[in-house]
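Removed: one protein chain of the complex. Kept in place: all other protein chains.
Letters are used for the chains, namely A, B and C, taken in the order the chains are written, and counting of residues starts over at 1 for each.
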């Protein structure tokens, strides 16, 4: 019996581990109001940003409280890692929700795989 | 303590559940030789393909045996679900590996979230 | 002789046309310094954001002055257009450049196709 892909998704304390996506979002928002969710990889310890070693994408998912299904909100593909242009491993997602729940950030490093973090969000 | 996103990734018997990605790949391949990995969602029971309900993407990851890190091989984004054009929830990935391990298919339904399956592959 | 895909990429005055991506970036930046490029679709006239009609992605490309080749910087895929979550047709790209040139934003509407705009940027 194989492991699942999910068992390879890593998490850690972002203050010690440069791969962990850090979610900055309000703890509470109003129903249907647009707010920003910032997700940064390497917030404390910068991650390399080279063609050989880089964060390739950052995705944001959401699960309404009590739900059994996750919703993909958006995904940022990061294509330029040097040569002529760089793009930082940082995403701003502009979101509106009807219901509280959990936000999930996932980041993919081309050498060190999938990394995840989450944050609870209340909706009044 | 929140659940992880991974805990919402679903799996099931594809003969009874239309969301499960089915992997068709050789059981064994030669080192460095290119082979096809077909991934189909709705292989037994067709999945709807409408703007309101569709498979949005299919991704393929791989974990070499004994490794702790997953590698993203490719992702197919499916954009046309009616109006003027349709694209089926089916992907062909052309792959070459140096080492045996496990292939992981993930599919995302805009209404029913993340679904996964896996297949072992030997490399001689 | 067919037309090219490029001949279907549309542009217009964003004050009158809701599909045009509007680039907000500094006119001049320092070499290698990270800066933000905001790209918004529907800045003056909001674009619908429903499953049936929405902006599906926003991409940023760059051409260094005098170059013959464009560089893809990043792409934001917008996946949630209602039901449980919304994401706005707005992207923040964090960029560093070595040389001045032109930034190109492209947006795709599932009903009205490809739209583009550009902005010159100087690098000191």
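Note that in this section a residue touches a chain if its C-beta (ideal position, glycine included) is under 8 Å from a C-beta of that chain, and two chains touch if they have at least 3 such contacts.
Because the structure is predicted, anything quoted here is derived from the model rather than measured.
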item	value
From B:23, B:51 or B:71, residue that would touch the chain that is not displayed	B:71
Omitted-chain contact residue, chosen from C:18, C:43 or C:61	C:61
In subunit B, positions touching the absent partner	32, 34, 62, 64, 67, 71-80, 83-88, 90-99
Residues belonging to subunit C that touch the chain removed from view	2-9, 11, 56, 61, 63, 68-72, 102, 104, 106, 108, 111-114, 116, 118, 120
Absent-chain interface as seen on subunit A, which is shown	51-52, 56, 77, 79, 83, 110-111
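The rule we apply is simple: only the chains that are shown with their structure count from here on.
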item	value
Closest chain to global C-alpha mean, per-chain Cα centroids	A
Touching two or more other chains - residue numbers and ranges from subunit A	71-72
